[in-house]
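A single protein chain has been removed from this complex, and every other one stays in its place.
This part shows subunit A:
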Amino acid sequence: MVERQSPLELAPLEPELRTGSHGDFEHGIDVILSETRPGSILQLAAWPGQEKKLISGIRTVTGLALPDGAGAGSTDGVRSVFGFAPGKFTVVDGAEGLASAFANVVTPAIGTVTDLSHGRTAIRIAGPKAEWVLAKLFAIDFALPAFPVGAGRSTMHHDVFAQIQRTGADQFDIYVFRSFARSFWKALCHASEEVGYEVQ
């Protein structure tokens, strides 16, 4: 695969991703922002009636069992999967080459595999105020009972489409279009200023 470069570090003179502490960090750092840079980001879609076969194929390849229900998902820290639409799933792996692993499992009779690894940027927000910061950007319920660990949501911020997966009690992974990543990252940094944030 072609070597990837982060959209957050494209401009050497004015990089958007500045590691260190920012905002009101003197009173404590309440969120940590980072770019997770997974090797593989895939979109899997099942033809009507083939959803169960696709879900079992995801289990075969990733070892992750998808809980039942809309937007359900799971993660083991390296690989993640969640439903973002009826019969459609996002599958992420820290390593490259996940698409070829699915090639023989998700046959054309079951559904499709689309490799979005170069088209999405994965941003992680973690910390006690992660829910608070995200609630300023997205009009969805981030409380743990409404948005359990592993679950995914499709929504948007100012027309920038975003897929959000909760990967921990106070940790979320956000997948945005690569071309909007710098703009979204800046918005996320501004939203995090009041609580004090650290970029890793």
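Here is the rule we use: a contact is a pair of C-beta atoms (placed from the backbone, for glycine too) under 8 Å apart; a residue touches a chain by one contact, two chains touch by 3 or more; residues count from 1.
The definition used in the following text is that contacts and distances are computed from a predicted model.
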Omitted chain per UniProt, picking from "FeoA domain protein", "Amino acid ABC transporter ATP-binding protein", "Cytochrome C" or "Sarcosine oxidase subunit delta", is "Sarcosine oxidase subunit delta"
Identify the residue among A:15, A:69 or A:119 that touches the chain left out of the display. A:69
May I ask which residue of A:79, A:120 or A:153 touches the chain that does not appear here? A:153
Only one of A:16, A:51 or A:131 touches the unshown chain, namely A:51
Tell me where the left-out chain touches subunit A, residue by residue. 48-49, 51, 69-71, 84-88, 139-141, 153-156, 159, 161
